[in-house]
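Entry: chain A
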Amino acid sequence: MGIVIAALLKVAIILAAPPLLLGVIARVKARIAGRVGPPLLQPYFDIAKLLRKDSVISPTTSWLFVAGPAIALVAALIAAALVPVGDGGALWAFDGDFIALAYVLGLARFFTVAAALDTGSSFEGMGAAREATFACLAEPAFVLGLLAVAHATGSVSLSAFLGPSLASVWTGAGASSVLVAGGLLVVLLAENSRIPVDDPTTHLELTMVHEVMVLDHGGPLLGVVLYGAAIKLFVFATLLVKLAVPIHGGALAWLAYLGGLAVAAIAIGVIESVTARLRMSHVPAFLLAATLLCGLAVVLQAR
Partner candidate 1 sequence: MLFFLVAFPLVVAGATMLVPSARVRAWMVPATALIHAAATAWVVIDVPAPMFESWLQLGPLGRVILGLLSAHYLVCSLYVPTYLAARAERPNRVFCACMIALLGTMSLVPISHHLGLMWVGIETSTLATAPLIYFNKTPRSLEAVWKYLLIGSVGVAFALFGSFFLASAAVHNGVDTSLLFEDLVRDAPRLSKPWLHSAFVVLLVGYGTKIGLAPMHTWKPDVYGEAPSVVGALLSGGMTTCAFCALLRFLQISNAAGEGEGDVARDLLLVFGLLSMAVAAAFMILQRDYKRMLAYSSVEHMGIIAIGLGLGGVGTYGALLHLINNSFGKAVMFLAAGNIHRACGSRLVTDTIGAIRRVPASGALFLLGLFAVTGSPPFGMFLSELAILRAAFDGSYVVAALVLVLLATAFVGMSSVVIKVVHGGPAGEVAREREPFLSIAPPLAALAVLLALGIYLPDWLHGSLELATGFLEKGAL
Partner candidate 2 sequence: MIWCLAALGVLFASAIAALILRTHLYATLGALLAALLALPAAFAVLAGAHFADVVVPWGQPLGEIRLGLDPLSAFFAIPLLALGATCAAYGAAYLRSRCVPAALFNVLAGAMLLVLLARDGIVFLVAWELMTLASYGLVTFDHAQPEVRRAGWVYLVASHLGVACILSAFLLLGDSTLSFADFARHGTPVAATLAVIGFGVKAGVVPLHVWLPEAHAAAPSHVSALMSAVLIKLGIYGLLRTISFVPAFPWGPVLLALGSAGALVGIALAFYQRDIKRALAYSTVENAGIVLIGLGLGMWGAAHGRPAIAALGLAGGLLHVWNHAVVKCLLFLAAGGLVHGAGTRDLEQMGGLGARMPRLARMLVLGGVAIAALPPLGAFASEWLIYVGLLHGNTQPLLFVVAALATAGAMAALCFVRVIGIALLGHPRSRAAADAHEPGRGLVGPAVVLAALAIAMPFAAPLAVRAIAPVAAQLGADLDVAAVDEALAPALILSGAVWLGGILAFLAIRRVVRRRRAAETWGCGYTAPSPRMQYTAASFAEGLHRLLPRALRAKVEAAPPAELFPSPARLAVDRRDPFTRAAYEPLLDRLARRFSQLRWVQQGLLHIYILYVVIAVVLGLVIVTLRDGWAS
Partner candidate 3 sequence: MSHLFDPLLVSVLLLNLFVLGASRLRSVIGASALQGVALGLLTVAAHDHITFTVTLVALIAIGLKGVLIPKLLYKAMRDVAIVRDVEPLIGLIPSLAIGAVGTGASVIFARTLPVADSYHASLALVLPSSFATVLTGCLVLVTRRKAITQVVGYLILENGIFIMGLGLIEATTFLVEIGVLLDLFVAIFVMGIIINHVRREFETTDAAELSSLKE
């Protein structure tokens, strides 16, 4: 019974919490910039409003234009089911689930990029190219980072190696854990189009990555895109938090998890406020550095 309740709780958090992260980030950034900022729940309002609107769709597009956001959302939800939200593991855990996570997100990217190219817009093609390119660089960092942890704990499921056995890793191979955390943070920023990789709030299409891809998506489609992106951010944030806060068991773990999420959101907000966006040509180096960090983390483990 407890398991069912926990699962339901997790489903609820997965469905409800992600936009809140966006709200927190926006509020933090506003505060640092000296503004009051939008309400914390503003992303929810935005999504709700967008879903009610009419659509404007280019005649150039095909079914892929609609499939993009749809599959991105489904993929994000599946990904969220694979990460150990809160305490006691993920909704669905199995050996190699982090690889499945990467592939599901890859599927989402495939269709988002295709949807962007579907419009025939030069700007969206540009964004799509950047998205696909950066993914190729983020992928090895992400996989190597989690592999380092997996290698250290000897288990190959997220719920297992981000579970109780993680504490021993922090004590045993702390250096490599720090490296992994750093690498994963970079991946989080890149995958979720945050500064310094991408600026979600800029108004110059030439400098965008993710935002420019969805230029033509409006109304309900944009709403779905926003919601999906929020869930993706939530997935990465969860991974990072579970890695950084190896507390397990009971309410304390839950508290630590939720607190961790909030801290992560705030941290992202702070990072976004205090750093400038990198030049587009420097992003690969940034991501390669993350790959190196994670690769080093694997090598450092003398097992």
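Things worth noting here:
Criterion: a contact is a pair of C-beta atoms (placed from the backbone, for glycine too) under 8 Å apart; a residue touches a chain by one contact, two chains touch by 3 or more; residues count from 1.
Behind the choice of candidates: all candidates are chains of the complex that A comes from, given by their letters.
Small disclaimer: the values here were computed from a predicted structure and weren't measured.
Of 1, 2 or 3, just one candidate touches chain A in this complex, namely 2. Only residues 51, 54-62, 64, 66-67, 69-71, 73-75, 77-78, 92, 94-97, 99-100, 102-104, 106-107, 109-110, 113-114, 116-126, 128-130, 132-133, 135-140, 142-144, 147, 150-151, 154, 156, 205, 215-216, 219-221, 224, 284, 295, 298-299, 301, 303 of chain A touch candidate 2 when the two sit together in their complex.
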